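One protein chain omitted, others in place.
The chains carry the letters A, B and C, assigned in the order they are written, with residues numbered from 1 in each.
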Amino acid sequence: MSGRETPARLWRRSALVWLALSLLLATTLGGAYLPIGVWKLPLALTIAAAKAGLVIAIFMGLGQAGGAARIAGLCGVLWVLLLLSLSMTDQTTRQQLPPGFGEDRAGQP
Amino acid sequence: MTDIAALPEPHPATPRPTRSYLGAGSDLRSWLLTTDHKRIAILYALTLTLFFFIGGAAATLIRIELITPAGDLVSADSYNKLFTLHGVIMVWFFLVPAIPTTFGNFILPMAVGASDVAFPRLNLLSWYLTVAGGLLALVSLLVGGVDTGWTFYTPYSTLYSNSYVTLAAAGVFVAGFGTIATGVNMIVTVHVLRARGMRWMRLPLFVWSIYATSIIMVLATPALAVALLMIVVDRLFGLSLFDPDQGGDPIIFQHVFWFYSHPAVYIMILPGMGVVTEIITCFARRRVFGYEAMVFAILGIAIFSFFVWGHHMFVSGQSAWASLVFSILSFVVAVPSAIKVFNWSATLYGGHITFEASMLYALGFLGLFTLGGLTGLFLASIPIDVHVHDTYFVVAHFHYIMVGAMVTAFFGGLHFWWPKVTGRHYSEPWARLAAILMFVGFNFTFFPQFILGYLGMPRRYHSYPPEFQIWHVLSSAGAVILALAYLVPLVYLTLSLRYGRRAGDNPWHASGLEWATTSPPPRDNFVIPPTVDTDPYAYHAAHEEPSERDESGGDHQSSRKDEMP
Amino acid sequence: MNSILSLAQASENARSFDTLLLVLVLFSLAIVTLVGTLVLVFSIRYRKGSKVTRHRVPRLLSHQIEWGWTSATVFVALFFFWGAASIMVRQLDPPPDAMEIHVEAKQWMWKARHPNGTREINALHVPMGQPVKLYLDSQDVIHSFFVPAFRLKQDVVPGRTATTWFTATEPGTYHLFCAEFCGTSHSQMTGEIVVMEPEDFSAWLANRPEGDTLVAEGRKLFTTAGCSGCHAEGSDVHAPDLNGVAGRRVALADGRVVTADDAYLRDSILLPARDVVAGYAPIMPDFGGILETGEVTALVAYLRSLGTQEGETP
Partner (left out) sequence: MTEARHDPFHDIARQRHAAELGLWVFLASELVFFGGLFVTYGLYRYAYPSAFEAAGAETAIWLGTINTAILLTSSATMAAAVWAGEAGHKRHVLIGLALTALLGLTFMGVKGVEYYKDISESLYPGAADFPVDMPGAQVFVGLYWAMTGVHAVHLSIGLVAVAITLWRVRAERFDWQNTALLHVLGLYWHLIDLIWIVLYPLLYLMGRSL
């Protein structure tokens, strides 16, 4: 990272990020009470992603990390999305019958 | 052997170290607290050998039990515990760690020209984690066993099994972190510790295969860990994550479990592919055919292995659409494997082939892997899978890959690098005999199981209808040959430690950097850190085919070490 | 029945399966022969010491070879996918006239119930040539309904109903196996599938004691389990009348309107407090721990029959 920094500057930098994170936290908390139905989860997750982005980019210094480290971090995220998306192809297209469904069909005259 | 010795030495003599890694202390402490990757590899090898024979003993009992249709040797419960033990031990305490932690540990740092792995102490910790996990699994066996099968399917494993599931799952969980640590170590070693001039496209394919395997280890094993964790908390605290009465869905467990367990198959087979490439190039005296294609095939297999897990769930009640998606992806993943098989065959073209024991193993691998891979196509076809799923066809298929291919490659590597590890030669005739016995015994054991599976014999059956008996008897007979074949190397390899001829530094005149140092190597592998200025497998000049001139001691043999500083 | 090498081909699925299998086997043989020949020929021809001249592989050509076999394998893979998938898709849905049989799996037996209420344990008699649709439920763990002669397998996962279907084409007795490991006596969870000529099947069915149909069982339970105490006409307790409730739109106390489908009826018995009907107090006791799965199903069937008697189609 950037050479010798004064303590005041580095604390100020971390405080600024902290402030942004706190604002995002307040937003997501407020957003949870908005009556926006199905959009609540996407909103909450977008804000979470913004928070995570701040932590990753500045606190964890991914920008300064090497290319391999960046790819490694990216892979972690991609692999979770891979697991989610391919298992969702099953979950969203499954026609699930409740237990005992057949019995009552079979019982029909 | 003798005419090989007539060939020129690919690596010119280097200054000789004062003593080998074996000489750096001989008390227990110097082994149990070592951070030398070579000693840790030996610790792993001893541990895994023990587990291999425990798992093998279980397999033997299973095969004896199945000689008769009635379940008369052991009770149904004991039988279920036996095949669970066999699966758990063989998968997690032999096949997964087998090559990465032994040859990966021993050879990889040398093959990239490093003096050790990136994190030597983490390396030792991995071994302790593996041992601790193995001990937990063994304790679960001693106190009463586990009867869920190695797949731990819910809700049987969470709500119904009265056996020691928690203990065994905890063992696998702990060992899993050992695997992850090994993976991290290998990845960083390859990234950071390559010798000067060792560019990515100069890495031997064995290094590439361990690197790709490590990627899978790091990205897949945590999914297993979390699947097991969910079982354990379900059992311990009743979190009812997969309890159908509370709306729990056992299929979700299967998704998470197979997200690990399908790539895990490639954790087992990829290192074997790497080993075989080293052997075939060395004994054919040829550069590998299509190096780049081989690299991309390895990476392709590693990445695409994550896209196909749903083919284990065609009959589970997964949606038809998901099945179609997973089916086409499974067919596609066959392509890089096919490329590898063709490239190995093509590598033989125009070579000067000799048939040492390790080469016999490698050629055996080629045949068995081809058969195992082709039967994979059967399983990717949904209608066929529906019939043969959970039958002996599947058992035969994955044994062709994991035992036929992977264990054969392991033995191939063992014979190839034995002189490097110990500095001694083993008895070549006995080794060849064992290789042939293993090939014959293996096919004898597992080929009948393809037919059994087609006929409808379900797996994990303690007793079975009498019309299947003939095939079971054949299979069990083959297992006797196979068991003997596995015992033979134990004898002659042990004997070689004391009575074997001195092997010299590079008995096979192989090109890898690991052969550029003494056998056995010194603690820090190289007296002078090596530099690299040629492509791998420099058995002949880059664009030149070996011609008759080679016989007379070709002048264009590897010039790898010519410009040593 | 089965000889040691061939498996009876007793369903329509089995034919297309065996064709596909044959194609794959022939293809595999070809590849094994190809690889085997290459390895063998090269091994002999280029063994060390053989005096054969080692020709160069021109760089261009070797790339062509690589591209050639890569695209060939891609093509073959897609071809097989197409073949396999089209067979699978064709067999996805049962014909509408399929006879519906319910099968319940539990550690370690198969219980089947025919449309007229006839029950069987570890056996299933079906008429030849008639499509049969199976509804499969599990009481406990995952089982798998496997009939090798039909090339048919379907996991039975607890918590949901699985369906599958077949049309038997050959009379005979065939194995039924549980293919998913389900505990101690997994290998005892077997049975037989008996395929009969239609007239034999009718005769067999006529000679079986007819079990209670689900509706009749549900009607009995409606009284014995105490439902009628509140829900019968003229009861003192203020509870909804259930005549014709199945399939109707129901207004709930919290303002939602739902359709009283199977899942709703079932949940209302097991978790009555969840969806209370508007205008009624949440006083119905929870039957979750009292009724067994089969009993709830019988009650649901009975409630549906009340609906259909009124001429409503759910």
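Everything that follows uses one rule, which is that a residue touches a chain if its C-beta (ideal position, glycine included) is under 8 Å from a C-beta of that chain, and two chains touch if they have at least 3 such contacts.
These figures come from a predicted structure and were not determined experimentally.
**Student:** Considering the full assembly, with which of the depicted chains is the omitted chain in contact?
**Tutor:** The chain that is not shown is in contact with A, B, C.
**Student:** Which residue, B:I40, B:A170 or B:A225, contacts the hidden chain when the whole complex is considered?
**Tutor:** Checking the options B:I40, B:A170 or B:A225, the one contacting the hidden chain is B:A225.
**Student:** List the chain C residues touching the unshown chain?
**Tutor:** 267, 271, 273-274, 286
**Student:** Which parts of chain B are in contact with the chain that was left out?
**Tutor:** Touch set of chain B with respect to the missing chain: 109, 114-120, 180, 183-185, 187-188, 191-193, 218-223, 225-227, 229-230, 233-234, 237-241, 243, 246-249, 252, 255-256, 259, 524, 529.
**Student:** What chain A residues would touch the chain not displayed?
**Tutor:** Given the touch definition above, chain A has residues 1, 3-7, 10-11, 13-15, 17-18, 21-22, 25, 28-29, 31-37, 40-41, 44-45, 47-48, 51-52, 55-56, 58-61, 65-66, 68-70, 72-73, 75-77, 79-80, 83-84, 87-88, 91-92 touching the missing chain.
In the analysis below, only the chains that are shown with their structure count from here on.
**Student:** From the mean C-alpha coordinate of chain A to that of chain C, what's the distance rounded to whole Å?
**Tutor:** Chain A and chain C have C-alpha centres separated by 37 Å.
**Student:** Give the residues of chain B that touch two or more other chains, as numbers and ranges in rising order.
**Tutor:** 244, 251, 317, 320
**Student:** Quick check on chain A: which residues sit in contact with 2+ other chains?
**Tutor:** If we look for residues of chain A contacting two or more partner chains, we find 99.
**Student:** In the complex formed with chain A, which residues of chain C make contact?
**Tutor:** Residue positions touching the partner: 100-102, 104, 113-115, 117, 134-137, 158-163, 213-215, 218, 262-263, 266, 293-294, 296-298, 300-301, 304-305, 308.
**Student:** Show me the residue ranges of chain B that touch chain A in the complex, using the header's touch definition.
**Tutor:** 191, 215, 219, 223, 244, 251-252, 255-256, 259, 306-307, 309-310, 313, 317-322, 325-326
**Student:** Under the definition above, what is the set of chain B residues touching chain C in their complex?
**Tutor:** Contact set of chain B toward chain C: 3, 71, 76-77, 80, 147-149, 153, 155-156, 159-161, 244-245, 247-251, 284-285, 289-290, 293, 315-317, 320, 323-324, 327-328, 331-332, 334-335, 338-339, 341-343, 345-346, 348-355, 363, 366-367, 370-371, 374-375, 377-378, 380-384, 386-387, 389-391, 451, 454-456, 458-465, 467, 470-471, 543-548, 551.
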